[in-house]
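All protein chains but one are shown at their positions in the complex.
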Amino acid sequence: MNTDLRNIRPYGDQSGDGAVQLSFTLPLQYGPLAREAAKRLCENMGFQDITIATMEDIGENFTFFVIYGKTTASVDASAIKVVAPKFKKMTREQLDEVVKREFNRRIVVVGATIGTDAHTVGLDSILNMKGFHGDYGLERYHAFKVYNMGAQVSPVEVVKKVREVDADVILVSQVVTQRNVHIKHLTELMDLLYAEGVREDLLVVVGGPRITHELALELGYDAGFGAGTTPSDVANFIVQELLRKYSR
Amino acid sequence: MNTDLRNIRPYGDQSGDGAVQLSFTLPLQYGPLAREAAKRLCENMGFQDITIATMEDIGENFTFFVIYGKTTASVDASAIKVVAPKFKKMTREQLDEVVKREFNRRIVVVGATIGTDAHTVGLDSILNMKGFHGDYGLERYHAFKVYNMGAQVSPVEVVKKVREVDADVILVSQVVTQRNVHIKHLTELMDLLYAEGVREDLLVVVGGPRITHELALELGYDAGFGAGTTPSDVANFIVQELLRKYSR
Amino acid sequence: MDRPKIRLDKKLVDYARQLAKEITDEVQQMIEQHSTVSVERTVLRLFGVDGVTDDQIPLVNVVVDKIKEWEMLQDGVAKPFVNAMVVLDKSAQQIAEAIVDGLDLRSLPRASNEKINMKMLELSRQSLETISKKSQQREDLLKELGDPPQPYKYLIVATGNIYEDVVQARAAVQQGADIIAIIRSTAQSLLDYVPYGATTEGYGGTYATQENFRIMRQALDDMARKVKRYVRQVNYASGLCMPEIAALAAMEGLDILLNDAMYGILFRDINMIRTFTDQYISRLLCAFSGITINTGEDNYLTTADAIEKAHTVTASQLVNEQFALKAGMKSRLMGLGHAFEIDPDVEDGLLYEIAHAMLARELFADYPIKYMPPTKFMTGNIFKGYAVETLYNLVSVMTGQSIQLLGILTEAIHTPYLHDRYLALINANYVFNNARHLGREVIFKKDGFIEKRANQVLREAVDLLEHTRDVGLLRAIEEGQFADISRARDGGKGLEGVFRKSESYVNPIQDELEKRLGVKK
Partner (left out) sequence: MDRPKIRLDKKLVDYARQLAKEITDEVQQMIEQHSTVSVERTVLRLFGVDGVTDDQIPLVNVVVDKIKEWEMLQDGVAKPFVNAMVVLDKSAQQIAEAIVDGLDLRSLPRASNEKINMKMLELSRQSLETISKKSQQREDLLKELGDPPQPYKYLIVATGNIYEDVVQARAAVQQGADIIAIIRSTAQSLLDYVPYGATTEGYGGTYATQENFRIMRQALDDMARKVKRYVRQVNYASGLCMPEIAALAAMEGLDILLNDAMYGILFRDINMIRTFTDQYISRLLCAFSGITINTGEDNYLTTADAIEKAHTVTASQLVNEQFALKAGMKSRLMGLGHAFEIDPDVEDGLLYEIAHAMLARELFADYPIKYMPPTKFMTGNIFKGYAVETLYNLVSVMTGQSIQLLGILTEAIHTPYLHDRYLALINANYVFNNARHLGREVIFKKDGFIEKRANQVLREAVDLLEHTRDVGLLRAIEEGQFADISRARDGGKGLEGVFRKSESYVNPIQDELEKRLGVKK
């Protein structure tokens, strides 16, 4: 298929048909008014050819909808500049080699799930020997000395640890995002790092299933890693970014 | 809950949060560019707080997305005037009684699935004795004399039958809607009815899972019935609308 | 594949088959006495006639219509047509074109019977040779790439546009499809000709044309080599052109054809004699070219209730089996159909589904039976539909079905989108893998609900077959015994295309097929 990058539209069964599936609930009693409101809402979102596939009474004056429609929106993909952590992929052996040669010591990494968040599995899968989906974790690299602080760690404790072990890198995990609590936690940590005057010396990286690189940059972090991140991605980024940093 | 009808928005877990689920496919290779394009597309559709729940490589340079976002759109439900076939609900016995009294004959109904459409189950469930979900079909009413022509009937055959049996009502079913073939079929029939000069004497009703009353009116029909229609709805509409018609 | 067993009443099974044989024996006599325009067009196609007139009318139609007009049809098209080839020393295609341009066969001298017969034999052998080669190529590719495990994952594409179909089919194969079917445009089955060339405008499906077959075959073979897995191609030999489509499919190397002895009668209101005659020739072709047929018993359950009328499925399968045997088909080509169509809101519906699936599996133990997904009770609630499909896939892998038509979550809404098919595969891949050997772990209680129910359905099927034997199949159909639909023997579409063979009727292709398949002589 020849796709026009300047005019990317969803594809159902015809090029450019704009087919999209939606589902949502409206706070309206089940009935024709709810149906019409749903249709108009979709129109207001720029949909055409709206099919109300189902509407169902889910009680307490709420109605649930499954809808198919054709969006009039499109995207100019040729104008998109992708932001993503930059690195080329090297093997574990190569990274260990590079670090030995260029640093002549281990890179010190402090990892923690901060704030009230108690999820450790994601962070562990980046740090622990075992790693993630057959990709070994940072502890398995000669290149890194890893301090895994676990979960529910306060920013103050993180800074304490960073000083204690003279860390090069902080790896922060955030999994709970309800009511944007992760933004709060991440901002607190960054503010403290600046207040304590340690920000500049560090690479500060955040990860979690709902984290994007874009968000990380917005919050003043050096990189953000999302769902499905492999430890080797993180390892590559750390080593290559530190080299860039030190060569500046 | 107190709902402001003038500002109806989807509800996820907070009043007015605007939460909507979407899924669609973009004709872009799986990767960060596709991700960003999906996000921007959602922005162009007026979404905020966009969560790309999953993106998956579905081959041939297509990427499938499941996305959650908060729409900025809303609907003024207080301004909506619902269009729906108008009737009050009477029992079969009452209808039979009314027809006996007011018409002193049976109402003659011709039913057909027209054009290339071969689906009869929907029409049959309105017409046959057995009916639909325990609601008896029109054949069970004394009030009606039913001619069920089955499927794949051409407009010409319909008109022939109408003349032959001196019908009061045409019930048309349309199930296949791909590439809007139903619009084509329905327009053909209506054009022919006018051309043959029989339109005015008839009640012409269309039904089918993707039919709406609104669409039916647009196409010049007297009413449209959608998914889940019961025969008794149709019976009520026919009797009451014919009474209105004749009293005009 | 390991799967649970249930005990069926062995005697009843044999009796049921005997009944079906008697029923079809009677119909077969009638078939022998008839031919149809489509059968005759098939002969011409296999002789090498192709192409359309400026008005898009296939040459084979023009020729057969002319011969009919000339009142020469009762002898079959072969003799007069080949006579023209012999006396004018032209190819079949040239003769057909000449007829379009006004050549009147009545005006031609008659070559000797011997010459005509020799030429007919030569043409028939040549064409069967071509088909044989094609089917050998398929066999080879299958061996080379390897056959995927059963249940095969069967997916439909239906965009209306063959080029979009290719895109969708390629993606589907990449996602794991083993079989790709292109659904036909609505009402193609009622066209008394096969459309021509690559087509881009269909409703609810894409026209079946020889060129579309070729385009899709190419695409699937490409993909098969890429994913290193043989991919089967399906189309429909139903409707008014059953034998022609079978011929085109054989020429283009399709693997499976929807083909049912009664579907056209019941669901397309095609004349009975037309359908019975056409199905026989089409099945001779399938049998010869190794094309698996898929019958359409699932359709019964979309119009009638799936519990009440479960036995009509069984009865029809047995009838289809006997008709197929008469056309020289081996059981390994008989993809008899059944379906998972019980209202999901029925209590213990799943137990009924298991019982029905086990019955079909036990009755046709080594046949590539085809299991059809929930469609009738699919609604716009795509999530609920997806849950129903999950149990459908589970029943299939547990009971060891062969060909699994994957359910599509948007069944009640539109013909499948690209990702609807992807989601269907996700579901099937998950369930098939996650429950891979469930069938060898599970035993159904002796004399339990499932075993009893299966035997009950069998008994009801026998009752129906007994009645059908007594009144005859034609009468039974008139009575509406199948799918609650009643059809008259002298009604239905395409009756005008049926004719009684004369004493001197000749169909060299049919003769050759019957000979090679050992069906006659």
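Chains here go by letter, A, B and C, matching the order in which they are written, and residues are numbered from 1 within each.
By definition in this document, a contact is a pair of C-beta atoms (placed from the backbone, for glycine too) under 8 Å apart; a residue touches a chain by one contact, two chains touch by 3 or more.
Owing to the predicted nature of the structure, the values given are computational and were not obtained by experimental measurement.
All shown chains touched by the missing chain in the whole complex, by label: A, B, C. In the complete complex, the residue from C:Lys143, C:Lys226, C:Lys330 or C:Lys445 that touches the missing chain is C:Lys445. In the complete assembly, the contact with the undisplayed chain comes from C:Leu409, out of C:Met372, C:Leu409, C:Val498 or C:Leu513.
Only one residue from A:Thr3, A:Ser23, A:Asn148 or A:Ser173 touches the chain missing from this view: A:Ser23. For the options C:Asp348, C:Asp463 or C:Glu479, the residue in contact with the chain missing from this view is C:Asp348. Considering the complete assembly, subunit C touches the hidden chain via residues 344-351, 354, 381, 383-384, 386-391, 394, 409, 423, 426-427, 430-431, 433-438, 440-445, 448-450. One chain is missing from the display, and on subunit A it is touched by residues 23-25, 56, 58-60, 62, 64, 116-118, 120-121, 150, 152, 176-179, 181, 209, 227. Residues touching the missing chain, restricted to subunit B, are 1, 11-15, 19, 21, 51-54, 56, 66, 68 (touch as defined at the top).
Methods note: only the chains that are shown with their structure count from here on.
More C-beta pairs touch across the A-B interface than across any other pair of chains. As a whole-number value, the distance joining the C-alpha centres of subunit A and subunit C reads 51 Å.
One inter-chain figure worth recording: subunit B and subunit C are separated by 34 Å, centre to centre, where each centre is the mean of the chain's CA atoms.
Computed centre separation for the pair subunit A/subunit B is 43 angstrom, with centres defined by C-alpha atoms.
Counting partners per residue, subunit B has 23-25, 60, 62 as the residues that reach two or more other chains. Within subunit C, the positions touching two or more other chains are listed as 167, 379-380, 412, 414-415, 417-418.
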